[in-house]
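Report on the following structure.
Note that this complex is displayed minus one protein chain, with the remaining chains in position.
Each chain gets a letter, A and B, in the order it is written, and its residues are counted from 1.
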Amino acid sequence: METDKMMVRPVITLLTDFGKIYPAMMKGKILSGCPEALIIDMTHEIPAGNISAGSLVLSQCASAFPEKTIHVAVVDPGVGSSRKALLIRCRGPDRYFIGPDNGLLVRASFGDAGGTDLSGIVPASDRRSGDIPDVFVIDESLPLFGNSSKTFHGRDIFAPAAAALANGCFPEDLGKRIDPAGIVRPPVSENIIEGSLSGEDGIVIRTTVLLTDDFGNMITSLPYEALYDKTGFSGQENLTAEIGQDDEEKDAGNPEQEKTGKKDAEKKKTDKKKAEKIKAKIVGTYSEAARGTPVLLKGSFGTLEFAVTEGSAKKYSEERGFRTEDGCRLTIRITEKRTDEEQAEQETNG
Amino acid sequence: METDKMMVRPVITLLTDFGKIYPAMMKGKILSGCPEALIIDMTHEIPAGNISAGSLVLSQCASAFPEKTIHVAVVDPGVGSSRKALLIRCRGPDRYFIGPDNGLLVRASFGDAGGTDLSGIVPASDRRSGDIPDVFVIDESLPLFGNSSKTFHGRDIFAPAAAALANGCFPEDLGKRIDPAGIVRPPVSENIIEGSLSGEDGIVIRTTVLLTDDFGNMITSLPYEALYDKTGFSGQENLTAEIGQDDEEKDAGNPEQEKTGKKDAEKKKTDKKKAEKIKAKIVGTYSEAARGTPVLLKGSFGTLEFAVTEGSAKKYSEERGFRTEDGCRLTIRITEKRTDEEQAEQETNG
Partner (left out) sequence: METDKMMVRPVITLLTDFGKIYPAMMKGKILSGCPEALIIDMTHEIPAGNISAGSLVLSQCASAFPEKTIHVAVVDPGVGSSRKALLIRCRGPDRYFIGPDNGLLVRASFGDAGGTDLSGIVPASDRRSGDIPDVFVIDESLPLFGNSSKTFHGRDIFAPAAAALANGCFPEDLGKRIDPAGIVRPPVSENIIEGSLSGEDGIVIRTTVLLTDDFGNMITSLPYEALYDKTGFSGQENLTAEIGQDDEEKDAGNPEQEKTGKKDAEKKKTDKKKAEKIKAKIVGTYSEAARGTPVLLKGSFGTLEFAVTEGSAKKYSEERGFRTEDGCRLTIRITEKRTDEEQAEQETNG
């Protein structure tokens, strides 16, 4: 009997940098607009204003959701300015992305197809050969959005738009279709891969830490497959790597630090000393190395990840003079075979 | 066909200061009582025991939810004492509030109607001219509540009450109706507005920081509209303000600090020096000022908010000797037209 089959509710996911207080208002608005919606918190803890990190998390998480899911993403330092509100419709698999036109949605919706040159920041595994998505600019003057605020488009524009879509509204009803080439590109995290395993200096990688997870694992922007593509290095060679952080790279980092007083200035001078090098094992999974060992591996986002087994890579790095804020740079040199001793240790603990 | 129309589930929201471990027990109890309920986490990160902050967040978030929503709110330092458990039924729009009789529910359910004098703490936009809500004292001896604990009424009283209500139970079945005038009023955050723009000292505001959000925005208790009502200042005048924190006000603050040792005592002496003044632009949205600029604006809760664009007002204030804990006081003086220089800067960045 047909009524025995439970009907599937429209799924709306939320990814924001709103933290703990504001998402409820979005949820209330969505349920007010579409009481049947199933709302899933993707995360509300993207580092404030960090479009790169939001872009990575959105792209990786969205791919786990069923077809027709509506993904609302709001990392939006430009709220209230003239930046556009976008609705992107993807096909094969069908899904929707709603959020600000600041690059946040591009990686998840386009991969590196669609005329946006995303080579180097999108893992090969993300690349989509399907149709180019349709991009719409949401018409904020629609009655649906009432008297919207200038500071909270997550609640006043994006949530009602998602609810309307979930109710069966067509994107065409919510705004005007535009040429995808005109949308804002995501910030580029420069990844450099040089040399080769057989060369004198080995493989040298310069990459960016996009975000650090709650284990203290530092997630870089380097697609693990790019490493393979460029160097033939498969990650299975049982090698060690040396992780460093150059002064120049460190100084480029965090303008916030400029503001603090004298004591901090002194501290900073100390920080400027070259950070120690960290020796890390290249592994397939955390359990391949003894507790407390620095490791490099393919993380859950598909990119190169720096971890310390059953510990915190962030804390470990800080204790060795590294800067570890989101956006900091790492230099990784892969050169040597593991020593026999290390190999033995690994087997004992694996 | 009727069965094509998805049936709407009862919505139950949860607002608590429970943090990360305890809310699941409430959710389990609710689903055990009402498997069809749709449970929405409003937030579980109200600062511990902070009824003022909980009250503000509840009132603002609840208004985004659809009719018939059941809002359970638990910020309850007096759990286990003789404080009553309340169920409040509002009409027009219909909704329910369940929680302790300590003032937490009053702002959301009464606004400033209903005989409780809430003028000065409830934004005009919240004032409800509708019916006075019905207030019930939950009868904790009902079999429904079984052998409830003395430490966790969220799980043992409020959750089962919400589930019963969601199942179609009448408030009258869960307790006795009482005179609304008898319920505990919320704590009052004194807001003082003096002077006028044309006066010699300009407008002087003394207000309280109710809570700081995850961006570091400091949310005051001052309804933005009260500012307008009292001074005619619309926030559009393109002005600057000076934010300060007097010694007396700071000392009133945080008794916890008394406990720490000598080193802290010295630090405190330093803290006692008058904090610097902070010059802030009055804006309509964050993007109207250059990155890193202190701004004052109407925040997402409808009250005056102190922010630093793409930065943290909390951190910024601390670096300038301000105390920033929830409940700290700010003195804000609005006097001058923006200088031409500032105006030019704004236009460049706007």
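Just so it is clear, a residue touches a chain if its C-beta (ideal position, glycine included) is under 8 Å from a C-beta of that chain, and two chains touch if they have at least 3 such contacts.
Remember, it's a predicted structure, so these values are computed and weren't measured experimentally.
Checked against the full complex, the one of A:R107, A:K298 or A:R329 touching the unshown chain is A:K298.
The omitted chain makes contact with just one of the residues A:E172, A:D229 or A:E310: A:E310. Counting over the whole complex, subunit B has residues 2-3, 7, 9, 17-29, 31-32, 35-36, 39, 41, 45, 48-49, 77-81, 149-152, 155, 256, 259-261 touching the chain that is not drawn. Against the chain not displayed here, subunit A makes contact via residues 3-4, 6, 8-9, 11, 13, 15, 38, 40-45, 57, 60-66, 69, 211, 213-216, 284-288, 297-300, 309-312, 315-316, 319, 350.
Everything below uses one rule, namely that only the chains that are shown with their structure count from here on.
Centres computed as Cα averages put subunit A at a distance of 32 Å from subunit B.
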